[in-house]
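A single protein chain has been removed from this complex, and every other one stays in its place.
For chain A:
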Amino acid sequence: METSLLLTLLLAPFAGFLFNVFFGKKVSRNVSGTIGTIAVAISFVISLNFFFQINNTKQPILIDLFQWMKLANFEVNFSFLLDQLSILWLLFVTGIGTLIHIYSISYMHDDENLNKFFAYLNLFIFFMITLVVGSNLLMMFIGWEGVGLCSYLLIGFWYKNQDYNDAAKKAFIMNRIGDLGFLIGIFILASLFNSTDFTTMKEVVASGETINLGWLGFATLCLFIGASGKSAQIPLYTWLPDAMAGPTPVSALIHAATMVTAGIFMITRLNFLFNLTPDVQMIIAVIGAVTSLVAAFIALVQNDIKKVLAYSTVSQLGLMFLALGLGAYEIAVFHVITHAFFKACLFLGSGSVIHALHGEQDMRKMGGLRKYMKVTYITFLIATLAISGIPIFAGFFSKDEILMVAFHENIALYVIASLASIMTAFYMFRLLYLTFFKEFRGTEEQKHHLHESPKLITFPLVVLAILSTIGGFISFPGHSWLNGYLAPIFIGTREEHHLDGTTYMLMGIAVIGALIGIGIAYSNYIKKSQVPNEDSEITGFSKVLYNKFYVDEIYMAVIVKPIYAIASFSKNFIETALSGFVFGLGKVTNIIGTRGKALQNGSVGFYLFAFVLGTASIIAYLFLDHYIRL
């Protein structure tokens, strides 16, 4: 029963993919989208069913399909593990996935390759489910690579634009760098534990068996490199902002809510290993904090609505990694969930705006949309409040918990994370004010066409806005349902936070910080009615920020250019020399042949002459030799 349910859960999106690939062009556009949506909805319903079952029994379900490979005493099974963590991920992957599929039916309605779009989306969901429910690292790796592939396909979905193709390639290559780390980590773990199975590894760790901590530390560091590729952390984060080249639903689904959280999922899955290597945890925490600050800085001055959201995603992911590094896995998971709600809502809202403006993404040409797009505005406002950390909205609880952990563990990281949160509040309200307030700054023609988006677009927005509002209550401070729910995936008992004076003080500081950020945004963009400068007029530090700290340029100069230089050196010198030698051999042979051909001129007289001369020479030589020797 459970096996067939799980297989349905897994294969429904795959069936949707196959249908849309092979028959998508033959059926009408709506059918194609509807089937894609239903496929994911089926998965969601089954996930819900599993969720209630697990929530009651508290027993993880292990489904072993068959043995995949066996090498000496190392074996890998093709099996799935449904426990508290994977089901949580399943719920929001398939749940938000369903909403975004619904949204896409309308958003992509006029695209000529609609069926391909839904095929890719379904394939993505399929791989994401594989990643989440795989019971060992290799199964996870299948999904890991698969979502990378789908991400590539969807970023480059509008393949006629070369810039989009470049963005897709960039994402793929950056991910590959991380994947290499992940693979090396898997190999080391396989040799340390003789297994890549999560349950087995956890048992080994729990039994207190001695493990080579040096190698384990190296393995966890490699795994973190893999995670930082997938989840866009320094130094591999630059692909995520460029990934906004894809259609907006893709940005919402893959590059905000689901795929980019795969790194966090993996580290949470292997929490028992990371707990053994505090040095690596420290690296994770520092990188997370720095990423969140750097990305927040860059987001301050971006003018592309999706770019702001992309950097905000990087920044929020950085906060999650900070929590992971501090060992607060359940808080990271909590922030993943709330972030999935409000960031999906924000992206879909920005998609709704872009849709209304026929593809315009520059906030300097927006403004005043509040009057024309009521539903989008309200949902966007709610999600913005949530991400800024205003109380009762979901983001407040999760972000506050991260800050609280940071405060208790490491005050420097707390300051960095708080700064990042304040900046988050600022740039999100800057985005909100520039987009929805004041007067419309676009062309007259655009103004004429301004309209609220269709129901299929606004419905997911409303659902996500509601979730962004109430989502925080799953881990209410002091009475956390989530912490209790997730407890079985950790080793040992975890202390519960107590509400005390410090907690309330930190909450107060966080809220005041957010309000300061909002206040600055208000005074700049509402009171003073500022509009960001044209590209050419940006100067000073904001120019550095606007150009994203020139990180792309630095990577270009430090990594890409030298590789090109080596390549052109090899091509121009080494290859020229080698091929010159090889071709030279051929040429010499050819010349000898051509010249030598003249000897075979067919004249018997000449042959005889050569023959006599040769014989005479031999005899002369023998005589001379003989007499000289004497």
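Following the convention adopted for this analysis, contacts are C-beta pairs under 8 Å (C-beta built on N, C-alpha and C of every residue); 3 or more make two chains touch, one makes a residue touch a chain; residues count from 1.
In this section, contacts and distances are computed from a predicted model.
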* Omitted chain, identified by the protein name its UniProt record gives, among "NADH-quinone oxidoreductase subunit K", "Succinate dehydrogenase, cytochrome b556 subunit", "Phenylacetate-CoA oxygenase subunit PaaJ" or "Nucleoside-binding protein" -> "NADH-quinone oxidoreductase subunit K"
* Structure fact -> Where A:K26, A:K597 or A:H626 are the choices, the one touching the absent chain is A:K597
* Of the residues listed, A:W68, A:W481, A:F609 or A:F623, which one is in contact with the missing chain? -> A:F609
* **Those residues of chain A which, in the complete complex, touch the missing chain** => 597-605, 608-609, 612
